[in-house]
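One protein chain omitted, others in place.
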Amino acid sequence: MSHARQMLETNPSGAAVDSAALMECIEACFDCAQACTACADACLAEDDPKSLVRCIRLNLDCTDICEATGKILSRQAAFEPQMVRDALRACAQACRLCGDECQNHAQHGMEHCRICAEACRRCESACNNILSVIGP
Amino acid sequence: MSHARQMLETNPSGAAVDSAALMECIEACFDCAQACTACADACLAEDDPKSLVRCIRLNLDCTDICEATGKILSRQAAFEPQMVRDALRACAQACRLCGDECQNHAQHGMEHCRICAEACRRCESACNNILSVIGP
Amino acid sequence: MSHARQMLETNPSGAAVDSAALMECIEACFDCAQACTACADACLAEDDPKSLVRCIRLNLDCTDICEATGKILSRQAAFEPQMVRDALRACAQACRLCGDECQNHAQHGMEHCRICAEACRRCESACNNILSVIGP
Partner (left out) sequence: MSHARQMLETNPSGAAVDSAALMECIEACFDCAQACTACADACLAEDDPKSLVRCIRLNLDCTDICEATGKILSRQAAFEPQMVRDALRACAQACRLCGDECQNHAQHGMEHCRICAEACRRCESACNNILSVIGP
């Protein structure tokens, strides 16, 4: 994302956690929200969306959680570790479940699911990375 | 909400968990998202928003999580307990933190914070109620 | 919604436009966002979601616009008529298109589409009502 890093660098509060890990996670959350929105749509446009109901549902859930988490992480003022921790856990879980489902369909030739699974893996990993920094 | 109950009753999947608890939680999530959006705005409009920065920040975070959780709970197809559980935990946590902060300001005469704290308490309780149904 | 009216009454800015019309529109936006989320899910759970792709897509779009508009209307500080006007127009359009599509499926026995169409009509009407107050 073009402006996320500069926004973080100019925030009067400074970065609430390690800024490299934070930047990666903010970008991964917005990227995954977009990919999951697009994957739900691509699944709907397939010949047999009935076989993709679980994938579409998890895509929609994952979009919602990634959006929320990406915005929460974009705020540095009055940082509250308990809020951020539970949001990151929900986001890592959503990305894991959605990534697993997409991976299954990728193995059967669904290219949009393969790419979406990559976005989910990246976001899951970025969330877990910040969780390891801020502690359990 | 006028149509949430009828939408649930006509879903081909049926309610994924106890429908009374689910309805209450869906309504509480959307209500709390609205109340927190309005409370952040009301705090901004006060004479001294600087003293309310933590409240505004938690309001914005709580809005984001409640919106995501309200939408996730509105979906009955391919219900995934692990997804729903972590979203509910994050939502209950957000409502607890935001409700506590608003309660502090309510004791100093901020009426919008008193009402927002009520919406947060209701939503926290509704999330915990479903968590007790679907298990840890 | 339980707390929306009280939140509006305690906002230091007062209601930016006629408060009865504003309350109805805020409630209608959140109600329609929930109904459209639930209708997309119910359509997915039908035997033949392929025949409902346009309905699902418009449901998802309408959710997104109603959520945004409901939050924008919940803010009274520094009211900006040009912002609100274009959001209301987009919301009324989304509700009209989604309501028309749902109405078609309601005529073929889809009860969730009939109820969602009601939520869309209510929201379209509430948006147009405020537009008539704040002018073109």
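Observations, loosely collected:
Per-chain numbering from 1; labels A, B and C assigned in written order.
Criterion: a contact is a pair of C-beta atoms (placed from the backbone, for glycine too) under 8 Å apart; a residue touches a chain by one contact, two chains touch by 3 or more.
Predicted model only: the values in this text are computed from it and were never measured.
Touching the omitted chain from chain C are residues 53-54, 57-58, 60-61, 64-65, 67-68, 71-72, 75, 77-78, 80, 82-83, 86-87, 89-90, 93-94, 97.
Where chain B meets the missing chain, the touching residues are 40-41, 44-45, 47-50, 53, 56-57, 60. Contact between chain A and the unshown chain involves residues 1-4, 6-8, 10-13, 26-27, 30-31, 33-35, 37-39, 41-42, 44-46, 63, 67, 70-71, 74-77, 111-112, 115-116, 118-119, 122.
Throughout what follows, only the chains that are shown with their structure count from here on.
Taken over every residue number at the interface, the positions common to chain A and chain C amount to over half, indicating a same-residue contact. Put simply, the chain nearest the middle, going by average C-alpha positions, is B.
When C-beta pairs in contact are tallied for each pair of chains, B-C comes out on top. Residues of chain B found to touch two or more other chains are 67, 71, 75, 77.
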